[in-house]
Structures are given as C-alpha cells and as structure tokens.
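Note that one protein chain is taken out, while the other chains of the complex remain in position.
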Amino acid sequence: MKFIRDSVHGNLQLDDFEVKLTDTPEIQRLRRIKQLGFTYLVYPGANHTRFEHSIGTMYLASRLALNLQLDEDTHSLIRCCAILHDAGHGPFSHVSEGSIESSHEELTSKLIKESQLGDILSEKFSVNEVLKVISGEGPLGHMISGELDVDRMDYLLRDSYFTGVAYGVIDVERLIYNMKLENELLLLDGKGVQAAESMLLARYFMYPSVYQHHTTRIVNSMFRRCLGKLLEKQLINEHEIYRYDDIDIISSARAVNGFIGDIMRRLDNRQLFKRVYSLKLNDIPNPEDIFKMNITSIKKAENDIALDIGAGEEYIMVDIPEYPSFHEMTTPVSVNGDIVPLGDISNLVRALKDARFNHADLCIYLPEKYSEKASELNFIDYLDIPD
Amino acid sequence: MKFIRDSVHGNLQLDDFEVKLTDTPEIQRLRRIKQLGFTYLVYPGANHTRFEHSIGTMYLASRLALNLQLDEDTHSLIRCCAILHDAGHGPFSHVSEGSIESSHEELTSKLIKESQLGDILSEKFSVNEVLKVISGEGPLGHMISGELDVDRMDYLLRDSYFTGVAYGVIDVERLIYNMKLENELLLLDGKGVQAAESMLLARYFMYPSVYQHHTTRIVNSMFRRCLGKLLEKQLINEHEIYRYDDIDIISSARAVNGFIGDIMRRLDNRQLFKRVYSLKLNDIPNPEDIFKMNITSIKKAENDIALDIGAGEEYIMVDIPEYPSFHEMTTPVSVNGDIVPLGDISNLVRALKDARFNHADLCIYLPEKYSEKASELNFIDYLDIPD
Amino acid sequence: MKFIRDSVHGNLQLDDFEVKLTDTPEIQRLRRIKQLGFTYLVYPGANHTRFEHSIGTMYLASRLALNLQLDEDTHSLIRCCAILHDAGHGPFSHVSEGSIESSHEELTSKLIKESQLGDILSEKFSVNEVLKVISGEGPLGHMISGELDVDRMDYLLRDSYFTGVAYGVIDVERLIYNMKLENELLLLDGKGVQAAESMLLARYFMYPSVYQHHTTRIVNSMFRRCLGKLLEKQLINEHEIYRYDDIDIISSARAVNGFIGDIMRRLDNRQLFKRVYSLKLNDIPNPEDIFKMNITSIKKAENDIALDIGAGEEYIMVDIPEYPSFHEMTTPVSVNGDIVPLGDISNLVRALKDARFNHADLCIYLPEKYSEKASELNFIDYLDIPD
Partner (left out) sequence: MKFIRDSVHGNLQLDDFEVKLTDTPEIQRLRRIKQLGFTYLVYPGANHTRFEHSIGTMYLASRLALNLQLDEDTHSLIRCCAILHDAGHGPFSHVSEGSIESSHEELTSKLIKESQLGDILSEKFSVNEVLKVISGEGPLGHMISGELDVDRMDYLLRDSYFTGVAYGVIDVERLIYNMKLENELLLLDGKGVQAAESMLLARYFMYPSVYQHHTTRIVNSMFRRCLGKLLEKQLINEHEIYRYDDIDIISSARAVNGFIGDIMRRLDNRQLFKRVYSLKLNDIPNPEDIFKMNITSIKKAENDIALDIGAGEEYIMVDIPEYPSFHEMTTPVSVNGDIVPLGDISNLVRALKDARFNHADLCIYLPEKYSEKASELNFIDYLDIPD
C-alpha cells in the first residue's frame, strides 16, 4: 500500500497491485507528458501531467464506484482502468493527436496488449474486459469515458487548479452522488440535473479561456506542424508514438536544422506566429461547412498564400477550430421512473448546443515578419469552403 | 501592458518594459526549469517552474514596495530585479548547484552582463544597481534575498500549492505589512514577530516533507552524479550552465551509454536507488563534524564500499544532508525603538535552531540489486568523520 | 486607519473617516443581521452577516473604482456608499422585506437622513449625492446596484463561501477589469461577456440551491408569517424596522403565546412545516399568471384550506415564488464601438431568461400533523389563478 499526495484531491491510496501497475515505465512515462501540451506558454502554471490526472481519475472512479455500491472486484477493475485510461497518449497529449492516425484510446489498447501492462493486468483481470472499459463500452466504460465521466470531472478541476482559471470548479460530490446504475445503464438522477448543467457550463467556459484560447491555438498549430514534419522525415515513429515523451520530441526537433528547428526555437523563446485572419463561424451561413474542408483544400490555401507573400508554405497555417461535440444532449436522466435525454429536460444544455459556435473561428497564422504583407491579402478568397 | 494569470496570486500585471524583459529567451528559458528539480517523482504535482516563481516574486516585491512607500523608480527597479533574480539558475534549479562551482546568484550576474538582459536593463536602470540588488546587498537586496524575503514567501506558498503539502501556507499580508525601512535598514516591526515565526516554521516543516524528503534526496543524488559525469565528459559546458534547460540535460544523458544513460533511464522509470544506511546527526556527539567531511574522504568511502560489494564506484552514493543555516536568528526587529535580533526575542526561533539537525542524516544509496550485499556491511567503518 | 480581516477577501483597510462611519450603532447593527436570514437551518454555515458583506462590497467597489481610474473623492464616495448600501435592511435581511411596505433601499435613505449617518457623511460629501448613488442612480449607482454590480459579486462569493455551495465562485478579476465608464455610462467591454455570463449563471445556480431552496422557502414563509403577526399586533414598529436586529425579533416572538410563539419555537427546534403541494410554473400555460394573484385571493385560498382540514388559517401557507427578474438582458456592452444589450449578443443569457421558471413553483406548507388530511385535498381547486 502506498500514498500519493495529489494537489487537487489530497492523499490518494494505492494498493500493492495498483502500485505495481503504476511503477511500470509505461505509466511513469505519463509524468513527462504535459496534460495541456504547450498551454504553459499561455498559463505558466499549466505544467501538470497525465500522470497526476490518471491517479486523480482513479480516485474519482473509486468514489463513484463506492456510491454505485459496486462489488470489490469491479471496484478494483474500474480503478485500474482509470490509471491506464490515458497510457496511450502521445507527447503533449491531445496536441499530438492531430498529427497521427489512431485515437489515444486505440493506442492505449495497443500499448496494453503489447507491453507488460497486459501481463500484469492478466494476473487479476480479463485483459479484454479492461480493454472494453477503457474504450468506453458498457456502464463501466461510461464511468470513465462517457458524457458525465470521472475523466472529465478530474480534468476540469485539475486544469482549473493549475491554470488558475476558476471556471472549472464543479460540484463533484453532488454529481457523483446523483449517478446510478439501472439495468446496465449509467444514469443521472433527476436531482443531479443542475450539477450536470453546471459541469457542462464549466466545460463550455473552459474552452475559450483555456483549451481553445487563441494563443493556445497558435502554439498548438505551430507544434503540430513541427511534429508532422518530424513524422514525415521519420525522425519519430508514428506507430510507437506512445513510447515518446515531451522531452524526446523537443530534443529531436531542436536537433534538426531548417523549419523544424526554427519552430522549436520559436516555441522555446515564445516568439509566436501572429494571427492575421479570423473567420467567426457564426458569421457564415452554415458553420458546419467549415468542418467539411479537406486537407488538400487547406494545403492549397496555405500554398497559395505562401506564394503570394513569398514565404515557405510550411510557415502558413490555416487552423480549423475543434469541432464542438455535444454528446451531453443524450445523457440518460432518470425522471420519475422514465429515462429521458438530458437535452430534453434542460433548456440550458440546449442553449449550450445553440451557442456551440460562439467562440469558434477559422484562423490563419504566420510569422510576424510577414504580417505587413499579409495585411494586404483578402484571405477569404483563398479558402474554398464547401457547402 | 499585459496580464499573466498565476495560479497562486491571480492576475499579475506587467508593464511594457517588464514584458520586454520577460520576453527574452533568457527569461523564457525559466519556463523549462522546474522549481523543485526531480521532486515531481515524489510529489507528482511539483512541476512548477522558475518562471512562475519569478513572476510571483515580482508581485510580492511590488506589494512590499507599496507598503514601504518606495518611489516609483525604485518600485520599478525592485520588480525587475525580482523577475531576474533566478535567471542564472541551471537546469533543475538547486539540484544542479551541487555540481558546479558558482552560485546561481553569481551566474545570474554573469548572464545579465553578457546577454541582452544587460542592454535592456540599461535603458531604464543602472545595471550595477540591479546587480547589487540581485546579489542581496542593501535594503533593496534584502527585500528579495534576505532573512524574510519575498523570494522565500513566494516559494513557500508556491511549493505548498503544487506539492499539496499544506505546511507552507503563510500569512503574507501580515508579514509584508509589518516590514519597514529605517535608516537604510529593512526591519521587521515587533508586531510582526509572530508572522515571522510562522514563516520560519513553515520552512522548518517543508524541509523534511519536501525539500529534504528522503526520496527527494535519493533522486537528487542520482541526478547530481549523472550531471557531474556529463560535465566531466564535457558533454555539458559548466560555464554556460545557464544556457541549458531541463530538457537539454535529460536528452543529453539519455543519449550516452553506460552509467549516465543508465541513471537517466532509472530516473525516467522511477527505479530509484535504495537507502541502505542512515546516520542521524543527532546521534553523534558533534553533528557539525559531518559537514567537515571533504570530497576526497567521501569519494574514498564510496570507492571502498564499491570494492567490497563488487559494484562500480559511481553506483555508491554517500549523501551529506544540506547544512541547515539559520540566518533568521539575526533578522533585525524593531521593538520599542530598539533594534534587536529575532533570535533574542523569540524562543521559538531559538528552538528551531536547536532542532535544526532533527531531520538531518547522512545516507548511503545504491542500486537495489546490491541491497543484500550491503546489508552485511558496517557502513560507519567506511566513513572517516573528522572532529 | 484600521484593518478588518475578511474571510473572503483578506485584510481590508479602512481610513479614519470610514472607521467613524462604521463605528456607528447603525452600521454595527448589521453585525447582528444575518445575510441569508434563516438559511442557516438549511446550510449550517450560513451565519454570515450584512456587516461583512458591506465591508466586502466596499472592497470590491474600491477595486472597480481603481480600474475605472476614478478621482480620489469619487473613489472615497463610492467606498462609503458601499459601506452604507444595506444599512436599512430589516432583521433577517430580505426575509423581512415581504412583510413591510418600503424597500430596503428606501429605508436606507430614510435612516441616513434621520440618524447621525447623515451628519457624518455631510462632513465630507453631499448627502444627496450619497442617497442618489445608494438608490442606484447614475453610473456610480450602477457600480453598487445595477446589472453587474459589486454588491452582487460580493454576495455570490460570500454566500458560496459560507454555505459551502461552490456555484457562486466567479471570476471577479476579469469582470472588474472589463468594466469601463463612457459618457456617464457604466459599460461592459465585449471581452468581458464571458465573465458576465459566468456570473449570471452563478446566480442562476445559486437560486434553487440556496436562495430558493425548497426548505429555505419553508422557513422563510414561516418567519414571514410570524413577523407579519408581530407587526399586526404592533409588537414591532414597522416604520423603525431598521432599528431592530435578528435578536429583537426572535426574543419578541418567543415572548408571545399562541401562534407567534409556536412558530418561533418550531424554527428554534427546526420542526418545519411540510410542503404538501407544488405547482411547477412551467406546467401551466402562462407562468406569469401566478404573479398576478393578489393577497386577498391568496388569503382566501388559505382560509378555505384551513376550514377543510380544521386548522387555524394562519397555519396554512400558500407560497408564491420570487419573480425571476432579468435586468441583465439590458446590460450595455461595448462591442467594436457600438453599445448593445447583453441579451442581444449572448445566447446563454437568453437561454437563462427562457429557463427562468425552471425551478419556480407555487407551494403550500402546513404543520406535519395535518399532512394526512391535506393529502385528500385537490389544492388546485382552491387557487384562483387569474389570466
């Protein structure tokens, strides 16, 4: 048995099996993967890691399991799944996801199967059962990765704590207390609707403030382009992306001359690209069209712009915002014996869906030295937005 | 003007000159220097950096300056000195200090003189004046680096926040409010004695819990030995240590075969050396003797042990604890018009001095595989403690 | 000069004039007026007072004044108005407002004019100017009592702190930083829209959780009825309601036999009335109709019910919910040089307006011993809801 002091949840207890799992190089690597990638260039406290988050998710999973009165084995299973749920994340977490084909959930499964993690797990559990939970299947899967999951509860609290942005403070106690298992379905009790609304709002507010903060988007775009080039040149092996940590990527990039090294030097020195164009999605007839733009068309826009201002095409970045998904609409809520989707009984949740493009814009970034030239361009003409 | 959101102090405001200073690569590098070195292997939240700390120190310096009613220029000077005060820190902060000859204060001065920092500063201040303050001279120097300085206030609060260890919570408001300038002397008002006691106790408690936590000492010893070898092999240039960041050292070490790479792999995977011996300083007649041991004598002990258990001598680590200094005894306190040393009027402070070796021990660490052999040795026989 | 330690905002500084104002019996009385009335029967920590809130509002007013760069005199005026803004509150704050004719703002004005407060104020300010600000007129009035005022910021933070309900945590720094004065108009800058949304949501969530929590409504109804009877019997002088504190009312009520004493005994022992009926406003075609019910019609319903279950008519309580006002819709926001109402640019604020009856219901309460009989009644038949 061992205690880990977590700055968000306090002293967290791990049993011997959990210690064994946590002490593997695969989980220890998460100590060197920043939870929010390069967001520390915007919020200097945002240096927290996937490791802390994984342990914190374990803790919340445990509280939920206690509330649901799961038997001891299932309780233990859900804790271990929480520890493992992000093991497949590449360097800088989600930031690297844009550059690789598989999702971090798929990579986590692959890693478990091919590493000692699978062997250790098989001492106590069916590995297939673990993989099912981690991929979000069934009520146990929903606990960790669903609409109102402990993963999200932990990251909202944790990202708030480390960035210093208060929006993510949520009422975890009320949420967990109002979740229940009925007929293999993880439900929210009607009394918890407000706590759920509050959590969705927390996420809604964290997006423009932190996750999609305009400077965060610039640094992420810079890094993603840099990583893409590293993969292209096979200096990093995409299929083993979950073996690398943040340090590997940065030091690899620093060692390369030309574009890759230049971008990394800019990130190191916080000499960021400038945003020269912003197209608010709410200002176009059908915002969804933006998400239909394909890579070829984006590349073409970048090339054309590059040509017209005399820059290398890799220096022009057209940045499509993250698609604002709203799975929460369908969260099952138990109201007087009926099960209804959250979106049906909460006009706030519906309002959030309506407001989902409020802070979304397509942006174009480039190095400061081209700003002046860029100011003469009519960027909309370069974009081929399908409808 | 610009705001930086600090997770400890809230929104901190910087004027244009301060932004210019902060935007240099020399200060941006501090974003990649962890405040507490490898302590994140013990407290997973301890990933905060010298950058945050420098900005936070600037904020507290400003509050103290307001309370002391310094004129605008001096106020600005002290803020800029706070931003710069740790610029010379090597990778992993204090952990690297053991391996290099100059103190981080000396290196900060050197860096300022030879980099653009000096040029920028000279636009507004006398660089010599800045260097004087940063080296802790005069009442302004004492504000940042003295017995009850804002540097310490910030790091106690910050290290508490990020490790989750509550001991460092101190009453900054009361402390700052009770400091005054009289005849070029920075004094504590008698009414602030309790707040000062409380701060010294905070530090006293943070030592064994965080700064000299026994596992922290093991990882620091491992890293220091590793860094020493990198310097020996001239893979790192000691004279430019303030040009490197944490990433440089880790990636350099990973790239080397043999001992260096092995240690770094162990740190990455948290496969730590074991403590096989602990000699409590309070158990020997004169604890001060321990600090008289010279490097030759320590090296000899390590070599002899290595020989007897059949290990490479670099794998044996004799770790002398940090000397517990008590400059606080002499903090000048103004009591009814007289100036008396804090130690004279606070029996608590005297008690802390008496208790200064309570948590101090000389330790020996080595890889786990030698533990059994080590259990047969009588370590005290290997140590040549002078008196 | 003096410091007051506030548990929410830290050490707050008052100058000599403010100390003089605060040291009057009129302001000291606020130490004995609970901010949230009988809410401590629901949230046991909710014992905070109008005094703390007034000082806290002064502090936030000061921060806003600094941000707006008001001149020293106006800054001082707004601080003093904040100290005074709730001086006319009757015992148990808003709970007593239902039983008396004047609003607390009117009573505050009356009190200032007839007490030494007016004399003291006139040493430094025009009393008329003070009365104007306190009644919410002009840009200074809006700072304290408008759509996004410092009064509300303080009470949300404070009520959260003392009840332990996290919903009221708001980003005061960002809000204050984004307010500006233009052409005698207090405006929100476009960049502050999200902070404003967040504050309105905080209030939205605090309503059902705290302010209109169903048990809070029961205890408030009981107390209001009790206070009404005390006023009827002229045991309390309505015209001097701002001279009484919570203790006066409770001890007066305890001393009376019959209904008044009985209700007070029940409140003391937390033997609360039961809710036997709840008519959700969203379940009737036009929720606004509920607010058209007049006192005669409500009294009649109570009498009829009392007759049918054989109880005294004062024991039946028909409770109309508080009307959910939405002045925030019209908060002026400055966007690219134009001034637009907040409701026009925030679909979230509009959604809140649409959701304003979500948690509102007309309730009927009576003593537990009548619960069984009450279960046979068809309450809707007793209510004469106009349309």
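Letters are used for the chains, namely A, B and C, taken in the order the chains are written, and counting of residues starts over at 1 for each.
Operating definition for what follows: contacts are C-beta pairs under 8 Å (C-beta built on N, C-alpha and C of every residue); 3 or more make two chains touch, one makes a residue touch a chain.
This structure is a prediction, so every number in the text was calculated from the model and none was measured.
**Student:** From the listed residues B:208, B:228, B:261 or B:343, report the one that touches the chain absent from this view.
**Tutor:** B:208
**Student:** Quick one: say which of C:119, C:182, C:232 or C:268 touches the chain that got left out.
**Tutor:** Reading the full complex, the residue touching the unseen chain is C:268.
**Student:** Just to verify: which one of B:106, B:354 or B:372 makes contact with the chain not shown?
**Tutor:** Checking each option in B:106, B:354 or B:372, the one touching the absent chain turns out to be B:354.
**Student:** Can you list where chain B touches the absent chain?
**Tutor:** Residues 165-167, 169-171, 194, 197-198, 201, 205, 208-209, 347-348, 350-352, 354-355, 358 of chain B touch the chain that is not shown.
**Student:** Which parts of chain C face the unshown chain closely enough to count as touching?
**Tutor:** 4-8, 10, 23, 25, 28-29, 31-32, 34, 40-41, 43-45, 47-49, 51-52, 55, 161-165, 245, 247-248, 250-251, 268-270
**Student:** What residues on chain A make contact with the chain left out of this view?
**Tutor:** Those residues of chain A that touch the unshown chain are 3, 10-11, 173-174, 177.
Simple rule for what comes next: only the chains that are shown with their structure count from here on.
**Student:** Averaging only over C-alpha atoms, locate the centres of chain B and chain C and give their separation in whole Å.
**Tutor:** Here the centre of chain C sits 51 Å away from the centre of chain B.
**Student:** On a C-alpha centroid basis, what's the spacing between chain A and chain C, in Å?
**Tutor:** Whole-Å distance between the two chain centres: 41.
**Student:** Between chain A and chain B, what distance separates the C-alpha centroids? Give it in angstrom.
**Tutor:** Distance between chain centres, rounded to whole Å: 34 Å.
**Student:** What positions in chain C touch 2 or more of the other chains?
**Tutor:** Not one residue in chain C touches at least two other chains.
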